[in-house]
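Apart from one protein chain that is not included, each protein chain of the complex appears where it belongs.
The chains carry the letters A, B, C and D, assigned in the order they are written, with residues numbered from 1 in each.
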Amino acid sequence: MEPSIPLRIAYAFASLAVITVYGLLLIGSMARISAKVQGRVGQPVWQPFIDIVKSSGKRNSISHGVMFWLGPVFRLAGGVGTYMFVPAVLGSVVFQNFSMSGDLLLVMYFIFFGQLGMALGASEGGHPYSAIGVSRGLAQMTAFEVPFALSIISIAVQYGTLDITKIVMAQQGGFLNWTLFTNPLAVVAAMIAFLGMSGHNPFSVVIAPQEIPIGPPTEYQSNLLGMLQTNRAVFNGAKLVLYMNLFFGGATNVPVMVVKTFLIYFVNIFVGQAFPRFRTDQAIRFFLGVPTLIGIAAVVLFAF
Amino acid sequence: MSDIKFTRALADPDHALKPAGRPGPLGKPLVLANDGLPEEEKAWFCDAYPTASGPYKGILENFLNWARSKSLWILGFGTGCGAIELRPLMTSRFDMYRFGIQPRPTPRQSSVFVIGGYASVKTLKRIVRSYEQMMGPKFVVALGSCTINGGMYWDSYNTINAIEHYIPVDVYIAGCMPRPEALLAGFKELQRKIRRGECEGAVKYAENFEWYKANQKKVIHDWNMPDYNY
Amino acid sequence: MVTPLAIFAAFLATGFLLPLADKLGRRVSATLFWALLAGFAGLAAYYLASFVAAPGTLEIYTGGFEPPLVIALRLGLEESAALAAVAAVALLAAFSMRKALHEAPVSGMMTFLMLVMGLSGLVLTRDLFNLFVFLEISGIAGYALLGFDDRRLAMSAAFKYMVAGGIASAAYLVGVIYLYRLTGTLNLDLMIGSAGLEGAAGAAAVFFVLAALLVELKPFPANGWAIDAYEAANPGLGALFSGAQATAMLFALYKVFPLLSDAHLAVVMWAGIVTFAFSNLVGLRQTATRRMFGYSSAGQVGFVAAALAFGARYVEGSDFAWLVAGGLLVNHLLAKTGLFLLSAAFESDGDGSMKGRPGTLVAAAAGVLVAALVGLPPFPAFWAKWDLVRVALATREYAFVALVGAGGLFEAWYLFSWLVRLVKGGADETPEAAPVPVLRVGADGVGPVLAALGIAALGGLSAWTRGFTDPLFWAPLAGGLLFLALDRLPGKLKALLATAAIAAFGYFALPSMSEFQKLFALMILGGGALHAFAGGYLTGRRAGHFPLYVMTVLSLGYALVAESALGFFMAWELMALGGYFLVLQGAKGRSASMIYLAFSIGGAFLMMAGLQLGGGLIGGAAPSPAALALVGLGLLAKLGAFGLHVWLPGAYAEAADDFSSFFSASLSKVAVFALMAALAVFGEALPGGELAWRVVGWVGILGAVLGALAAIFQEDAKYALAFSSMGQMGYVLAALAMRDQMGWTTALYLAATHFLYKGMMWLSVAGASLRTGTRTMYLMGGLIKRMPISFVSFLVGIIALSGVPPLTGFGGKWLLYHSLIAKGWYFEAAASFLASGIAFLYLYRMIHSIFLGQPKDEHRTVKEAPFWLVLPQLLLLVAVIAFSVFPRLILDPIMAVVGARYPAAGFAFEGQTLVSSLGYWNGLLTIVVVVVVFVLTFIWMVMNLRKPRLVKQFNIVFAAERPFRPETTHFAFDFFAPYRRALGFLVRGRSEKAWTAVAGLATSVAGAIRRLYTGNGQTYALHVVLYVGILYLFLGVR
Amino acid sequence: MRTIPADIAERFEVGPLVSKRADLSTLDVDAKDVPELLARLRDRHGYRHLSFVTATDQIEEGVFVLTYMLHNHADNHSLGVKCRVGRENAVMESCHLLWEQMWTYQRELKELFGIDFPGSPRVDESFVLEGWIDIPPMRREFDTREYSERTFPTRPGRSTKDPATHMKEKLYPEAL
Partner (left out) sequence: MSDVNIVTLIGVALLLVGFYGALSRPNVIKMIVGFAIADTGVNMIIVAVGYLPGRTAPILDSAADAAGAAARMVDPIPQALVLTAIVIGLAVTALMLSFAVRMRRSGGGMAIDSYGEQKW
């Protein structure tokens, strides 16, 4: 049964609230896990909440122009929108979001919406480091898109569809039906791409705090920064849910979603804690090397 | 080449510390003069007069103060030898992250400025600039004797003696150098002060802007920046 | 009717009278001279008119006996036409030489008259020995005139000429006397069909005559003496040699054709076409104008001879000779005469430098002459070439066709280079030199202009007689002429008028169009009108822009509706020509326009060959893979497909900004149109089958990837956009190559949306570079505050182009990936992902470098782009938004068009949702969700703002320092340096290098070949002797 | 025992070679001979490395003593070439053409001592002190304490204690 429009909007807000809270807690807990790896106690898991409150509670702010203000708006709208286009929980009316707008391609391209807007806002700040950060970020993005795209093509071939819901449906009925087991090469390629997407080590040269003070958001502060921090949670959530749907059988209820996304995200931390940072050109070559070959293999395996 | 002129500094005999917290003069101009800049450079910098925001009162403000105290982002700017004592704070032994303290590379996003020991005149210029670029409310922790009364550099020709003449300071941590434990204690003290609503350095700075600026300009002779760095 | 014998009588009498008259004063003798020439011309015109009115021949027997006892003359339509040509050129040449003739001793005028008389005799006589006499008369007069002004160069050239002429006449005499011996007559008509010609002796005798005539036609490589003569001659005399003498000689050759066997004719044909190809090849290395014209003349005469021989071999009747050889000859004659006269007026010295720049009228005449000579429409050679190639392909003379194409390409290259030097002044190496002053040439310009007018009139006549009576066909030319006439009006007014003209064309053309044509008409004519309006953005007259622009747009329009392949092809060539001149008008357009021209002409020739091969007619042609391959190759060159793209960036970037925009947004689509139409006509089979289409697909995808990659490394905004266009058209090509409902829907959608957003982006950049005075991106920056509308337009453009939802671009990406994956082209899809990722890089880089970042001090006071640029952008913006919200607005017509060809399989609409076999996309819902989320977020941002302070450009955290200059703070130069390190090796211009190597090979070969021309008269004589010997061997072998 | 090389001894009026350590000697020379001597030491005697250039203010004698410290990597020996320059209008010939890094030292000497090196690159720009307007601070007639008191407001109540006594008082008051 299709819910009415107001109800659907209400559901969307509820869904968004859940993913925001969960995303922030996820970031907090991952920071804490990292701390444990380094032998520290680490920050409280709710630290991201406090940080956002603090940022939003700043008493003054500066702006470099209209686009500078719109940058975080684009970014957050991009994050929220991405999430809105992904069905988070299979069969749940509340978490269905607005996934009827389009299929996987819509989600993949909408990811760029926020990035582009943010890049423009950062640009208007006029800070050279912002532009350098954007340059690195975009450059890296083009590279990890390749294995990711190959992986997507592989599963599109495998399932004969780009409809996320259908892909999830096809993976139901036991964990052996997950893409992880039916198409492991595609999952490997996509997970490597995911490392780049998340910007953790070894692909963190974009924000490289030691040389270009945190890259694109160098000039952002106050509630604009707060929006960026919020987006990080929502956007992470959206991406994780997408990955879960595509590769790990999706979820039929919220707890399963929580567990699965947590584990997916954990891969980042696991790798990030163990590796140093690539330079941009190294990262590009890396992604266009072995991960791309794996992706090609994944396509070949299912296409021919 | 040999026409160097040895001139005495244009000294101001009035070294007395004016009472803190005094309300600034009424009828402040809306626009800064930015005399230090050549005419063609003035268009590059914002020339608005800084205004005080706050202090505020109320439950919301108390909540925000709590949040501020729990989320202290240190500007990653090692101004003196004391910066070396900040590094251990990140290690597993001291782990400042526990208290919500973490370094941040840009003043725009930082809330705490740690003056790491002696500040030469040359550094002071950068301190002032970075401090002004931080968003309020902002807090200053000055560590080491040098920031309090000049310390071992008390008679140096290029090290200032008391930092609070140039920017407002919330917490001093004495020692030469103070150990990381002392730093942690200082930060805890800062958190308490913030929660009590006593850390209104930004407001003080804005209200006594002329006084601070006069002090700064007295020692910084090549003032090639706007009077207030947004 | 006055007997033609009167001509000789009059010339001889005047020749003897002139010295007497000269005693009475130069004025008297000059009057006599001019009167005779004018009378001769009048008589020739009268003959021509009367024979056109009443065809027939007039046989004249001198002395009242019948041949063989007397010398016979013949005057018919052909002869009178040749006489008229000789007379016309003689008049023009004499006019050009008037000063020299008036000042020199009277024998100069006498010799001139003798030359003209000799040439007339060559045309008229039917007696072989008499032919020899006239040959010698004209020859001796020619030598004498050549060396007349006592320059050492001229004299040595004349001597070399005489040496070669001596050998030729010896051969001729030997040949004639043996013919006489074998046939018993000297009369050509009696000789034809004589039994004496049979056998080896007859063939040998004929060969000697033929060889002598061929040598006189200056065949490659035995033509060094002729080239020297052309170079040394007074330009007027050069015109006479190249025009009149060549005509007469060709006519003489044509006369003896009936004597020739097929083997002889083959020798003529191949000798002629080899001369055409190789003379022009050698001409590539030439900078001295007259020597260059000499090579060109030798080539053209060879071409005509080849066409004549070809016609004699393969085509029944004389119509072919009339149409083709006559067309080519009259074209060459007028064009070369005009060019020689132009060089007389503008050339300062032999080194190719010019005294000044011509005014608009003379420049237009020069353009007409060069274009005509190269065989571009609508001039006679174009039509002749079309027929020649058709028959040549039908008779499977592929090597012949290839040589025709190659020679034309070489000739186009150096002639247009010369034209560039003429109209832009200076040498090629100094494009930045100070503007050359306009040289007023006065009366000296009359000759070239008359020649241009004549050639244009004849061209128009050719078109008309071929049945092109459709007003739409004439619209481009009429439009161009109209705006040439209106060129004095202010630019803004002309912009409005041009908009109206294009709209009017659309109004008349639209009713007859199919849906498919209408779709492209929207892009091409709609875009044409928009950009015509945008053309008002510059102040001043914009002399010469609008005639060319209107001609180009309207010929594109006609290309859409053309019903015959010839009509289409002529529109196509006209468009290429207009585009070339428009690129040339750009400040640094020289080399870009030349490369564009080379690819246009090469591509067009392939296309012509393909069209001919496929039957020559749109509709009713048989499917032909070879035809499709050739036409497709020609179209890929126009599309800028990978490998054939080297002309594209320069041409797009160096044209005027508004034309760049039209070029990229609209003009490139006509290749898509033509490709789709060609598929409909010639079938879908390519040589190589499905694999070939896969290759085409990959060519498209590689173009997309490498175009985008090249774009990110550009510092020049227009080059970046140009490479971007190349990449975008690559997607279109790949989609086209899929050849199914999904693929074509994608291709059309991509083409249509590319038209919209690329137009916005180009115009926006045009505004920015107009206001800042630079195209280099890192010199701009921070223009958002000064040019907000341009910024918004560019922003919407990049969002649309990059394919980010919710704007139109995403539809394109969605369609592309769905169709690629559904087709099973998985790796193409992956490469497209990479390409569209890379597209982000240059898009961001452009908007950052131009509109964001640090504004420069000198741009602090720039204004928003002119209204003329802003309005078209806003219109396109509205269209983009409308199509974004309601994708069905554009997809429904496209799917209807595609549905007419391919059955619906794959894409279908369910309500507002577009559904494919793989997924779905609801454009309306997407945009609603995005807008709602965006608005809510925006409200949240505004509500949370605390004391926002708008700060200035240097209020940035600069590592506790302050920035010192905007130039050093704006991070924009070599923006993607890491990318260059990682992947820059992919775009080191390998295609450019490959093509440069090809061009280098051609010029090296030319350089090697021209070592033959040592300048030594004796060597030249040896060449002639050897040439005759080798030709004889060829004859024997055959 | 190191000796002055013969070619140097015969060309320049040099003082005795004073050996400070096994690997360090100094040599007094007239200021006008310095560039030539340095060039010869660098090119002929292996002192290719310029360690530093510094000055000492001999206010009593009215001169600055400039020390050019060179190092010979081959036999691990440093040689300080010393010369004396008058304090009033102190000018010394620039040697930046011998070692590129020399200009940095010369710029520093100009700022801190007021010794001018005409022709040295950027010698008149400020070096470590931005906007210094007093007499060069390393001159001994410059009273740094007076300057500091005059320029930098200080906190009243400052006192100085001997650290050892102070800590004893603090930690072991009973021992006193």
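As a working rule, contacts are C-beta pairs under 8 Å (C-beta built on N, C-alpha and C of every residue); 3 or more make two chains touch, one makes a residue touch a chain.
The model shown is predicted, which means the values in this text are computed figures rather than measured ones.
Enquirer: Touched by the hidden chain, which of the shown chains?
Expert: C
Enquirer: Of the listed residues C:Glu231, C:Glu397 or C:Asp487, which contacts the missing chain in the full complex?
Expert: Touches the omitted chain: C:Glu231.
Enquirer: Which one, C:Phe129, C:Phe827 or C:Phe886, makes contact with the chain that was left out?
Expert: Residue touching the chain left out of view: C:Phe129.
Enquirer: With respect to the chain omitted from the figure, which of C:Ala45, C:Leu58, C:Val174 or C:Ile881 is a touching residue?
Expert: C:Val174
Enquirer: Out of C:Ala158, C:Leu841 or C:Ala972, which residue would touch the omitted chain in the full complex?
Expert: Hidden-chain contact among the options goes to C:Ala158.
Enquirer: Of C:Tyr143, C:Tyr254, C:Trp572 or C:Phe723, which sits in contact with the chain we cannot see?
Expert: C:Tyr143
Enquirer: Considering the whole complex rather than only what is displayed, give the residues of chain C touching the chain that is not shown.
Expert: Output for chain C: 129, 132-133, 136, 139-140, 143-144, 147, 150-153, 155-160, 162-163, 165-167, 169-170, 173-174, 177-178, 180-181, 186, 201, 224, 227-228, 231-232, 285-286, 291, 1010-1011, 1013-1018, 1021-1022, 1025.
By definition in this document, only the chains that are shown with their structure count from here on.
Enquirer: Please tell me whether B-D or A-C has the greater number of C-beta pairs in contact.
Expert: A-C
Enquirer: Cα centroid separation between chain B and chain D, in whole Å?
Expert: Result: the chain centres lie 35 Å from each other.
Enquirer: For chain C, give me the residues that contact two or more of the other chains.
Expert: Those would be 946-947, 949-951, 953-955, 957.
Enquirer: Please set out, as single numbers or ranges, the residues of chain B touching at least two other chains.
Expert: In chain B, the residues touching two or more other chains are 53, 106, 108, 230.
Enquirer: Touching chain C in the complex: which residues of chain B?
Expert: My answer: residues 40, 43-46, 48, 51, 53, 77, 106-108, 126-127, 129-130, 133, 224-225, 229-230.
Enquirer: What residues on chain C touch chain A, complex-wise?
Expert: 782, 784-785, 795, 798-799, 802-805, 810, 813-814, 817-818, 821, 824, 826-827, 829-830, 833-834, 837-838, 840-841, 844-845, 847-848, 852-854, 913, 917-922, 925-926, 929-930, 933-934, 937-938, 940-941, 944-951, 953-959, 969-972, 975-976, 978-979, 981-983
Enquirer: Flag every residue of chain A that touches chain C in the complex, lowest number first.
Expert: Touching chain C from chain A are residues 56, 58-67, 69-70, 72-74, 76-77, 80-81, 84-85, 98, 100-106, 109-110, 112-113, 116, 119-120, 123-129, 131-132, 134-136, 138-139, 141-143, 145-146, 148-150, 153-154, 156-157, 160-163, 213, 218-219, 222-224, 226-227, 279-282, 284-285, 288, 295-296, 299, 303.
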